[in-house]
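Left out: one protein chain. Kept in place: all the others.
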Amino acid sequence: MLKTAAKAGGLADRFRRVRATSAELAVGLSPEDQVVQSMPDASPVKWHLAHTTWFFETFLLSPNLPGYRPFDPAFGYLFNSYYEAVGARHPRPRRGLVTRPGVAEVAAYRDHVDAAMLTLLERGDAERLAPLVTLGLAHEEQHQELILMDLLHLFSCNPVAPAYRPYRPALRGPAHEGRWIAVDGGIVAVGHAGEGFAFDNEGPRHEVLLRPFRLFSRAVTNGEWLAFVEDGGYRNPALWLSDGWATVNAEGWEAPAYWRRGEDGGWREFTLLGEHPLDEDAPVSHVGFYEADAFARWAGKRLPTEAEWETAAAGIPATGLSPTGNTLGSGLLRPVAAAADEGFAQMFGDVWEWTASAYSGYPGFRPAVGAVGEYNGKFMANQYVLRGGCCATPDGHARATYRNFFYPHQRWMFSGVRLAEDA
Amino acid sequence: MLKTAAKAGGLADRFRRVRATSAELAVGLSPEDQVVQSMPDASPVKWHLAHTTWFFETFLLSPNLPGYRPFDPAFGYLFNSYYEAVGARHPRPRRGLVTRPGVAEVAAYRDHVDAAMLTLLERGDAERLAPLVTLGLAHEEQHQELILMDLLHLFSCNPVAPAYRPYRPALRGPAHEGRWIAVDGGIVAVGHAGEGFAFDNEGPRHEVLLRPFRLFSRAVTNGEWLAFVEDGGYRNPALWLSDGWATVNAEGWEAPAYWRRGEDGGWREFTLLGEHPLDEDAPVSHVGFYEADAFARWAGKRLPTEAEWETAAAGIPATGLSPTGNTLGSGLLRPVAAAADEGFAQMFGDVWEWTASAYSGYPGFRPAVGAVGEYNGKFMANQYVLRGGCCATPDGHARATYRNFFYPHQRWMFSGVRLAEDA
Amino acid sequence: MLKTAAKAGGLADRFRRVRATSAELAVGLSPEDQVVQSMPDASPVKWHLAHTTWFFETFLLSPNLPGYRPFDPAFGYLFNSYYEAVGARHPRPRRGLVTRPGVAEVAAYRDHVDAAMLTLLERGDAERLAPLVTLGLAHEEQHQELILMDLLHLFSCNPVAPAYRPYRPALRGPAHEGRWIAVDGGIVAVGHAGEGFAFDNEGPRHEVLLRPFRLFSRAVTNGEWLAFVEDGGYRNPALWLSDGWATVNAEGWEAPAYWRRGEDGGWREFTLLGEHPLDEDAPVSHVGFYEADAFARWAGKRLPTEAEWETAAAGIPATGLSPTGNTLGSGLLRPVAAAADEGFAQMFGDVWEWTASAYSGYPGFRPAVGAVGEYNGKFMANQYVLRGGCCATPDGHARATYRNFFYPHQRWMFSGVRLAEDA
Partner (left out) sequence: MLKTAAKAGGLADRFRRVRATSAELAVGLSPEDQVVQSMPDASPVKWHLAHTTWFFETFLLSPNLPGYRPFDPAFGYLFNSYYEAVGARHPRPRRGLVTRPGVAEVAAYRDHVDAAMLTLLERGDAERLAPLVTLGLAHEEQHQELILMDLLHLFSCNPVAPAYRPYRPALRGPAHEGRWIAVDGGIVAVGHAGEGFAFDNEGPRHEVLLRPFRLFSRAVTNGEWLAFVEDGGYRNPALWLSDGWATVNAEGWEAPAYWRRGEDGGWREFTLLGEHPLDEDAPVSHVGFYEADAFARWAGKRLPTEAEWETAAAGIPATGLSPTGNTLGSGLLRPVAAAADEGFAQMFGDVWEWTASAYSGYPGFRPAVGAVGEYNGKFMANQYVLRGGCCATPDGHARATYRNFFYPHQRWMFSGVRLAEDA
């Protein structure tokens, strides 16, 4: 689906490719599809396309490209997401009220900034800016995933159940039975260190003491989740955290976010490819932390900690092009059944996996200096860490140390479960 | 602005003209502008265009045109506004989440229905359907006004303050001083009777006993309202109804809905023509009943009852083409200063005028039979009657017996004040 | 039940009697019962006892009794209800948080003020103050009724369903069948004029033009309401005002406020005398305007206007000691079946009767001067008028011109329905 060049070049090439991918995601979407905000947690596609552009204009072009003129002075206010240090901003829940600038003007904004960025990247001092450009591209990749999540939510609100892309079958067999894989304990190092790019919240690399544990070889499937539903899992308070049980009742939850009853009473699932009968072999998706935790308790297991997950994942190639990886480049746009049973399947791609770990700073964590320091640190409360990436994550974006985070009640992202147990 | 044929023909001609006017209102609006819903009280332009079409399809074509096939079966659910008798409907606050069908598909829907309607209107039994067609056209005219109100609200939420149409000066002088005009009391008949079209809530015509009163010759101006603001009108509880005072404080009201402080501290007003310095000669607009009532108390006067207003208005030509009328056809798209002082000015057009009358059924009122009976009667609680029409009301739509109604806190419509006093 | 002196004396005697009745209402209530506020619309019994006292201290004693020292300076803030002109006040929804002063201190406050008031009333200029004292007593009588309404609501929130007073059977037979009584139309005068006390909102007396109508001879009974419930009245949107239907669904209404399903599925009613099987002969009570209006539509009738009601009621003795009156002095504390069929039964007492009239000022209405002018006028929006008094209204408090008012969704008062129809 995403016809971006396979071969990487320098930073300018990479800039072109990432930027092109964002534009490709919007192909086939009408202006109407791109302007609406379906809930305060989500943003319009158009806003994502503009905000990622604003990042380059604000943090790269304005301070570094002599003579650069902002495309439109009003955009600084309109397309700032949450950087308090950069000034006032349009309130998040009102992003969907801005019909002008429209889709065409945002495309022009992208072109304007892209041209200037390529000029900047050809200058002698481009190397100095490489870390910040790389951050901007990683940032844009995160918004590519958000575009798909937010679009799925928007379309799920439409009674006519539109499909973003046509359905194509996945060349996978049924889910394999799976098995428990033991991992040794001891003092292990987790977190990012070294040359490659990582977000500030992935470091510092530090040692933790782990007890031996076992992790399941694949993600929990829709079929397994169905057994939980049919066993009354959503009606039994003994399985739930107290806040989770309050949420289940307040929201009337009976199943994952996009499961729907068909006219024959059977479960169906709304996806980016429209509504289809539930694929019992595919990983369950769009469950929140509360549900993940309740399911694990029902199963007599538990969620892994993020240190456990990372230790198990170390050494597995974290790419959508790997045998087991189902990330954005696969074009499947949904989680699918795990391939043949060889070690840990689905660790990268398919669904983000909830961990038992509350999101907080690693020992010695210091946010980056300046406005970009607001990127991760200020969200370190009330959220839980997810690991591994999903079918909407750009290829190569995630890695073993990558820390995604969401509130425990949220479930519009591609989020699933992998079980753990003590050894 | 609105290039509709000046000369009226038969019902089919009138159908064509009214339908064309709706389409003209959307000219210059992007698909983005037409899909967003800025608050639960408002609807997207696209929705208005589709819903008015749904009315003809549901109440005229499906029951009366043999072989008629609905354009899309899903539209019955999507574009029903509030007719419980016709079946389930998409919830009002979620109208803005429906990005598909888009603007182009709604245009095709309109074409499909228009063609079928014209076929229907050429049939031998068209005369039998004339009352319902006329109702459908009056209904569409109401939505034409709503399109402009809702668009003004949407644009007011946009920090870049877009203009719907370019500003053109009005050929009016300053507001004349105005004067009190006495009206006799006695037993008078109010309400609609006779041949012409009227909504069910305008009848039955019935007698009421009026005391002699005086009505002011023009609407309250922005300049007069400014004196109220500067006298602390919005900070003095003694002037307000208890519910109004609670609203002022909860909403932080300091002035009419679209007044804004300029950088120099002076008041400006956001209009369909963009943001401009406050025109102190023009009628105040976008005030709610609570504000109208408080202003009248501050002025030592009162609001007229609807019977008083109607008695005074009887005999004044209710048309935008009249010397004093500023309705949609004027193309001004805003209230303007009253013309020379000759009797009652601005009774029809410029701004709807709040009355002291709670909206309820006239003695002997019976809603129309069938689903269209849900048109007016079920809203007869908690709202107040406004009279006269405004600068966004289609020419010839209003009349002396016409009863508009809104909740006392609402103020996104073109609503103003005319004062009354006891004789 | 209420052992107050039967024989009336001068104003001082009347003062003593009214004040004693308030204290008698609290007999049998624990301090716990008297301090809790069960919802923002209700107030603690203790607050009522203190606020009525504050009225005399603030409006009578402080300005008129030389050397009077307020019992406690903090009480002015604590026990002001809504008089903006008198200064800041404790927010209404927080009345239940004030545990100190307690019940005993409030009793001392009452004694202190009563003694000072009796001193004041013995002074030579007492006659000058009589209108304001009389207003204070009428105000206290209103709070006597509120004490019982609020207490019923409080006890209804208690799972153990306490009884305020022991149940005593009423010496009434079954509800008589009832009949329609015709009333002539014409120009009639309504509203208060003349010597006796009335609230400012009861005047000025003025003429209105009435059409001939018929009013039913008794109130709608629980049995008749049960037929409405069993006919799906609460599930049929065609019967309801739009705002009413939204309320029914938001609140999950299925029956009047205090109806409850027994273990055998039969309806029971919670009353001031505890929970009992529904008395099908007694008037329905604790229904809101929305319900009253829906019931009337279901029955093919309508609610009377307040002018109709008042015209019909003129000449009927408005006292609890009359043959048909069931007001506070009856000690029944609940509405009961109408006595023998002789003209209009239950017009005064049993239940307040909803009218079709929105509450607004009569022509020429001017609020009283000063803080007491906030008594009625500022509530003239969004409420509906009820007429006649109820089983909790002090004897002699109501009269034919008396205008009670509540919001259309409220139903914790003793409110019922009498049907009307056009002649």
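Some observations on this one:
The chains carry the letters A, B and C, assigned in the order they are written, with residues numbered from 1 in each.
Definition applied: a residue touches a chain if its C-beta (ideal position, glycine included) is under 8 Å from a C-beta of that chain, and two chains touch if they have at least 3 such contacts.
Small disclaimer: the values here were computed from a predicted structure and weren't measured.
Among the chains on display, the ones the left-out chain touches in the entire complex are A, C.
When the missing chain is restored to the complex, the residue among C:61, C:98, C:133 or C:400 that touches it is C:98. With the whole complex as reference, residues 30-36, 38, 46, 74, 77-78, 90, 94, 96-103, 154, 157-160, 162 of subunit C touch the missing chain.
Annotation for subunit A: contacts to the undisplayed chain at residues 82, 84-85, 187, 206-209, 211, 237-238, 240-245, 289-290, 293, 356, 358, 360, 363-364, 378-382, 408, 422.
Throughout what follows, only the chains that are shown with their structure count from here on.
The distance from the centre of subunit A to the centre of subunit B, each centre being the mean of the chain's C-alpha atoms, comes to 46 Å.
Our note on geometry: subunit A versus subunit C, Cα centroid distance of 59 Å, whole angstroms. The set of subunit B residues touching two or more other chains is empty.
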